[in-house]
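Of the protein chains in this complex, one is absent; all others appear in place.
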Amino acid sequence: MARTIIPFGPQHQVFPEPIHLKLVLEDEIVKEVVPALGYVHRGLEMLADVRDFHQMIQICERVCGICSTIHAQCYCQGIEELMGIEIPDRARFLRVIWAEIHRVQSHLLWLGLFADAFGFESLFMQCWKIREKIMDINEATGGNRVNPSINIIGGVKRDMNPDMAQWVLTQLDLVEKEVNHLEKVLLNDYTVKKRTVGKGVLTREKAMELGAVGPTLRGSGVEQDIRQIGYAAYGELAHRPVVGIDGDAYSRNRVRFLETLQAIALVREAVSKLPAGDISVKVKGKPEGEVVTRVEQPRGELMYYIKGNGGKNLDRLRIRTPTFANIPPLLSMLPGIELADVPVIVLSIDPCISCTER
Amino acid sequence: MIKGIIMVFIGVFVAPLLGGLIAGVDRRLTAWFQSRYGPPVWQPFFDVIKLFGKERMVVNRWLVFCAHVYITAAMLSVVLFFLQSDLLLILFVQAVGAIFLVIGALSTTSPYSQLGANRELIQILTYEPLIILAFVGIYLVTGSFRISEILVQTKPLLVSLPLLYIALCYALTIKLRKSPFDFSTSHHAHQELVKGFLTEYSGPYLALVEIGHWYEVVLILGLCSLFWATSWIGIIALVGVTYFCEILIDNVTARLTWRWMLGYVWPMGLAMGFVNLIWLHGR
Amino acid sequence: MKEVISTTKGTVVSKTVDMKKDGYRFVTMSCVELDADTVDILYHFDRDLHLKHLRLTIQKKEAVPSVSLVYFAAFLVENEIQDQFGIRFDGLVLDYERTLYLEKEAPDAPYCRISVSRDVKSGED
Partner (left out) sequence: MFDMTPNILRNFFHKSSTRLYPKETRQAFGNARGELYNEIEACIFCRTCARKCPSQCITVDTKEATWQCDPFVCVYCGVCVENCPKKCLHQKNDYRKPVTDKEIIFMKGETKKKKCEGDPQET
C-alpha cells in the first residue's frame, strides 16, 4: 500500500489520555512520527502564583492521578528542604510505605493497560482486579482511593497503627499471591512474547543520550533509580534497581513486573522497621530560596524546581514529569516498526499525558 | 414444500435471533472468565435496536449498498444451508457478502477503514481455503457436496475428519473475530485501528452489518454441526464445546499480527487438512 | 541548589557540549521569570544521581541559542518555554512555532505575570 498518514489520537482507544501522533506509514510500516501535545494542559504550575504553598500540596497531587502521593511527597520534600525542616523518622517511613503502595497500584494499572495494548483483554481485567485491593488499602489507610492526600509539609497527616499495618500486610500478601499467578503469563506466554520481544528497542547509549528515565531507562540496562539517593527512608531499606538488558518492550514489561514485587517487599520492610514517634512537626515561616528535588515515581525520575520569595505564594514551581523525559526516546523507537506494534511501544514507556502537560 | 417454507422461515428469522443470543451468551461467559458480571444476555439486541434508531450518516452511497449486499448474502447463505443445498454454493454466496463488506470499507477515504479492509481481505484469503479444504474432506467421505446427502450419514464425520475439523476451527476463530485473529475489527475497544474496516459504517447500516454477522456465526456453527449430524445431542455437544473453546482461546491469547497469521494458520491448517486427506485416502 | 554555573548566551551551547562530553544526562530546563524584562533559564543535568545546573539570565526579548542539537531531548522543553514565556529559541530541531500547547490566537506569554505585548509595527513579536 502507498504512503498513508494515520492520525493516531488524540482520542484513540489505546491511549488512556490524549496525545496525538501523526504516523506516516508505508505498507503498515511507520516512517515518521510527529507528536502533538496540548490537549490536557491545565496550567497547574501557574496556580502556585495564586494558592498558598500549603494548598499546593493538593494541587501537586492532582498533576497525575496515578502517582498522586509521590507528587505531593516530592513537593513537600522540596519545601522542607527550603525551610530547613527535619521531619520525624516515623513520617519518613510512612511516606515510603504510601509511596510504594502507590507504585504497586500504578504498575498494576500499567500492566493492565499494556495487556490491553496488545489486545489481551482478560489479562487487562485481571491486573485491574488485583489493583482494586490496593485501592482499598489506599482508602482504608489514607482516606481516599486515588489521592489519599496524606503528605503535609513537615510530615504526614495520618498515622498507621499496628492493627492497620498488619491488615495492610495481609492484603499485600494476597496481592502478591495473585501477581505471582500472572508471572507466567506476562513473562512467558507465547502470544505476549510474540508481541513484545524485540519491539521498540532502545539501546543503552540511546537511552542515556535521549534522557530516558525510570523503567524505560532501566529496561535498557542502566542501573539508575532516584531511590538510590536515599531520600525519605530509602537509605535505610535494602533495595537494588531492577534492570533489564534488551531495552525492548518485553524488557520494560519485565522491569515493571519485578518492581511491583519489589515494592511489596519494600512496604513489608518499611513496616517492620517503622520507628515510634511523632508523625509531623510544626511548620513556621515561609519558604525562601530555590531548590531542585527529585523522587522516583513509578514512571521514573520526577523533578520539582521550587523557588520561594518569603511570601505565602511561590515564585515559581516547575514540574518535570517522567513522561516528559520519555517522549524523545519514544520518538526514536517508533520509526521502522509495524503499525500493529505502535500501541505496544507507546504504552511501553507508560505515557501519562496529563503529567506531561501539567 | 411446506418443509421448505419452514426452513426458509427458520433461516431468515430464527437464525439471527439465535446468532444474537449466541453473542449475548458469549459476552456473559467472557465476563465470567474475567471475573465480572457482564451485560444481560439480551444486550446485543438492545445494541442493534439502538443502532437502528440512530441518524443515517454515510460518507458515500456505496457503503449503504455494500451493507445491504452483505446482509442479503449472509441471509441467503443461511437459507441455503437450511434448505440443505450445495456446500460450495453456500460458501461462494457467503464469500460474495464478505467481499462486498470489504469493498464498502475500501470505498471510503478513512485510513483506519482502508487498513482494516486490507487486513480483512487477508483474513478472507486465509480462512476460505481452509473451509474449502474441509468441504473437500466432506466430499471424500460422503461423495457429495450436498448437505442432504451428508445428513443421511450414519457415522459422525468427526471420526474420519478430526484434523480437518480443527482446521475449520481456525476459520471459525477468524470469522468470529476472536483473539488472536481480531485485527481487522473487533468487538472490544480495538487498540490499533479503532473499529477497523467497520469504522465508516454507522447507525442503521452498522446494525445491518451486525445482523449479517449473526447470520454468519450461525452458518459457520452450522457447518461445524455437520461433523456430528447423526444426533441432536451430538450437534449440541460439538457446537457447545467448540464455542466454549473459542471463548477460552479468546481469553488466553493476545492479539497477533496478520503476518503471524499468514505464517501460522496457513501452514498449520493446510498441513492438518492434507494429512487428514492423505489418511482418508490411504484407508 | 548546589553547583550552579553561570553562563551567558555565547557560552551556553559550548558548556552544554562539555556536559555531554562529561557523560551528563540532560534532565530538563526551567524558566523563571525574574522581573518584567529578565528571565532565568536553568539547565539541569545529571550524572550518577548527581545534579549540576547551568544558569542563563537573559532579557525576554533576546533569542536564546537552542541546545536541542546537542541534546535532542531539549526540543520539547524549549518549545514549552517558547509557549509559556514567549522566549524565542534559535536553531530548534523541531520548532512548533508556539503551538505545542497553545492555539494560534492564545496570548503570547501566559506564564509571565506581565505579558509581552505584540508590537504592531514590526509585525512580529
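First chain written, first letter: the chains are A, B and C, and each begins at residue 1.
The rule is simple: contacts are C-beta pairs under 8 Å (C-beta built on N, C-alpha and C of every residue); 3 or more make two chains touch, one makes a residue touch a chain.
Bear in mind that the values here come from a model prediction, so they are computed numbers and not experimental data.
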For this session: Sort by label and list the shown chains the missing chain touches.
Result: A, B
Exercise. Which of A:K22, A:K129, A:K206 or A:H239 sits in contact with the chain that's absent?
Worked result: A:K129
Exercise. Which listed residue (A:T69, A:Q105, A:N147 or A:T356) would be found touching the missing chain in the intact complex?
Worked result: A:N147
Seminar exercise, completed: Missing-chain contact among A:E139, A:E223 or A:E288 belongs to A:E139
For this session: Mind listing the chain A residues that contact the chain we can't see here?
Result: 51, 54-59, 62, 120, 122-123, 126, 129, 132, 136, 139-144, 147, 149, 157-158, 181-182, 184-185, 188-191
For this session: For chain B, enumerate the residues touching the unshown chain of the complex.
Result: 31-37, 248-249, 251-253
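Assume only the chains that are shown with their structure count from here on.
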For this session: Examine which chains touch each other and state the graph shape they make (line, ring, star, complete, other).
Result: line
Exercise. Between chain A and chain C, what is the gap in Å from one C-alpha centre to the other?
Worked result: 26
For this session: Measure off the straight-line distance from the CA centroid of chain A to the CA centroid of chain B, and report it in whole Å.
Result: 43
For this session: Mind checking the centre-to-centre distance between chain B and chain C? Centres are C-alpha means, answer in whole Å.
Result: 58
Problem set entry | chain C partner contacts - residues on chain A that touch it in the complex | 34, 36-38, 41, 43, 45-46, 49, 208-211, 224, 226, 228-229, 290-292, 294, 301, 303, 305, 307, 315-316, 318, 320, 324-325, 327-328, 357
Exercise. How about chain A: which of its residues touch chain B in the complex?
Worked result: 1, 4-7, 12-14, 25, 28, 115-123, 125-126, 129, 189, 191-192, 194-195, 338-343
For this session: Would you pull the chain C residues touching chain A in the complex into a rising list?
Result: 1, 23, 25-28, 30-33, 42, 44, 46, 48-49, 51, 53, 71-73, 75-77, 94, 99-102, 110-111, 113
